[in-house]
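What you see is the complex with one protein chain gone and the rest in place.
Every chain is named by a letter (A and B) in the order it is written, and numbering of its residues begins at 1.
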Amino acid sequence: MNFAPRYLGRGSWLARRDPRVLVLAVVFFVFAAIQVWDIRLVALLLVLALAYYRSARIPFREVRRQWFIAILFVSLLVFGNGIFASGRVQRLPDGAVQHIYGYLPLLGTPISAESVTFALTQFLRFMAMIAIGFPLAFAIDPAAFGVTFARLGVPYRFAYAIDLTWRFIPSFAADFRTTMDAQRVRGMDLGERVGGPLARLRRQVPILVPTIVNAIAGAEDTIDAMDLRAFGTGRRTWIRELRLDPTDRVVLLAFVALFVVATVAGFTTSSSFLWIPPFLIPS
Amino acid sequence: MTAMSMQRPSIWAVDSRVIVYSAIGAALYGVLVGIFKIPVPGSTAVDVRPAFALVPFFGIAFGPIVGLFTGLVGNMIGDQISGWGLLTSWNWSIANGIVGLLAGLAPMMLASMWSKGLMNKAIAGAAAGAVAVVVGFLFVFTDMIKDQMDFSAVLSEEYVPVIIGDLIATIILVPVLIYAWEPVKDRLGR
Partner (left out) sequence: MPDRIVEIDRLSFRYRRASEPALIDLSLTIDPGEVLLVAGPSGCGKSTLIRAINGLIPHAYPGELTGSVLVDGRPTTEQKLREIARSVGTLLQDPARQIVGATVEAEMAFGPENLGMDRSEMWRRIREVSATAGIEALLGRETANLSGGERQLLAMAGILMLQPRLFVVDEPLANLDPLTAARLLSTLRHLADEGHAVVIVEHRVEEALDLRPDRVLYLDEGRTKYLGNVAGFLEVADPSAVKLPFEVVLQRFRNGPVGAAAAAPTPPVLEVGDPARAPRLEFRDVRAGWGEREVLHGVSAKLGAREVVAVLGPNGSGKTTLLRTAMGLTPTRVGEVLVDGTSIAGRSVASLATTFGFVFQSPSQMLFARTVRDELEFGPRNLKRPPEALEGIVDAALRRTSLDSLEDIRQRPPLTLSFGQQKRLALAIALALEPPTLILDEPSAGQDHRTAALFMREVLTIPGLESIYLVTHDVDLALAHATRILLFRDGQIVADGPPGTVIEDEDRWTSCNLRRTSLIRANAHWRSPEQRFLDTEALARLVLARDGSASGNGRKGDSSVGAP
């Protein structure tokens, strides 16, 4: 598994944007998307998100696994919510009645045109939010995270901690693999699936403890190295210059507008209520 | 003769030490959280995530700020690595951060127990971590607003499963980590 932040979108249109745009785009988009419940509009948001995602030119081959997991998670979440909500469907227009197809065996949860629409809407929205979020990991220069958050108002020490986190990930992943190998040569069977959850949890101890204790014990040198180069002792500059060019401003404005429109529409139109496609309603 | 002595800075001070431990916690959590998940038989929703124990442990060992960062940023990174997206579940990241923050207050609040040997420390750590999990994850009820989820759906599908899994990880692994780390800590110069 590759844990390193991979700059797969390097050179693409989106990667050339000021990275603050990418962060703010996600924020405005997520807050816009969670207000919209009309499936037609959510589908539109998904199309927008996918277009945005495409502009990062992330090779699909490299992120297949991530997409697969995301889709799996979303499906489980949406499906689970449908079951546990016991048929109560949120965001229905006042006074709407449910058109029930039947009931789940054992649980007795009703399946209706409305609950199916709710689930589909949620599914599409999650996919849109995920597509918007991908470029954060793959189209921002890994060295630019710190300055990006610093210039978004995060105190510089914490902004730097984000840089440092990305810096540590590949090293820890390598150390983790070494520890796994070191325990395998002691006869540990990593693939063993027997026993209850507690037994299986205990079996992870030989892997987790060395990985964690080593990482912490090595911190001393890193702290020294930072202190010796005067970290946190006064005003700090960043070598990376961030400047919003006209395109960045347009993109940013577009996302702000999206958020404003979604909010206003939520109060003035039916966009914040479910819309049931007529073909789902049994006659 | 100039005999120098130094006092530990307050638990809210942000020095290089706090920044480095924060980054280490977040990176470890981000890397390890996705790797082993242990399903609990008889339940589809409950996963024990061993790496979750890092969140309360980093809070307990290095203070509330480190705990907050470990939970918040570590969860975002774990989500990003798995493909879920950095901000898709931002409220869950905040919940993780709260757990770390609360656990970080434990040594202060349980000061009397803290000074009475390793075993007491381990027990106090597990207890503080458990309380932090139960309280911190209340924040995921924001999904009722964010995703328009039903209260009972959040409760039975999200809150209860996640705290069961994370309580198991916390109660078992936090003491193990305290036992492993404390003797090493005493050998370092700082």
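Just so it is clear, a contact is a pair of C-beta atoms (placed from the backbone, for glycine too) under 8 Å apart; a residue touches a chain by one contact, two chains touch by 3 or more.
If you're wondering where the values come from, they're calculated on a predicted model, not measured in any experiment.
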item	value
Chain not shown: contacting residue from A:83, A:188, A:254 or A:280	A:188
Among A:40, A:64 or A:236, the residue in touch with the chain that has been omitted	A:236
Missing-partner contacts on subunit B, residue numbers	1-6, 179-180, 183-184, 186-187, 189-190
Contact footprint on subunit A, counting only the chain that is left out	4-5, 141-143, 163-164, 166-167, 170-171, 175, 178-179, 181-189, 205-210, 213-214, 217-218, 221-239, 241
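Heads up, the rule we're going with is that only the chains that are shown with their structure count from here on.
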item	value
Averaged-CA centre spacing for the pair subunit B and subunit A, given as whole angstrom	20
Subunit B residues touching subunit A - in the complex, by the definition given at the top	14-24, 26-28, 30-32, 35-36, 38-41, 45, 48, 50-51, 53-54, 57, 61, 69, 73, 77, 80-88, 90, 146-150, 152-153, 156-157, 168-169, 172-173, 176-177, 180-181, 184, 188-190
Contact footprint of subunit B on subunit A as seen in their complex	1, 3, 26-27, 30, 34, 37, 63, 65-70, 73, 77, 80-81, 83-86, 88, 90-91, 122, 126, 129-130, 132-134, 136-137, 155, 157-158, 160-162, 164-169, 172-173, 176, 196-198, 200-202, 204-205, 208-209, 211-213, 215-217, 219-220, 222-223, 226-227, 231-232
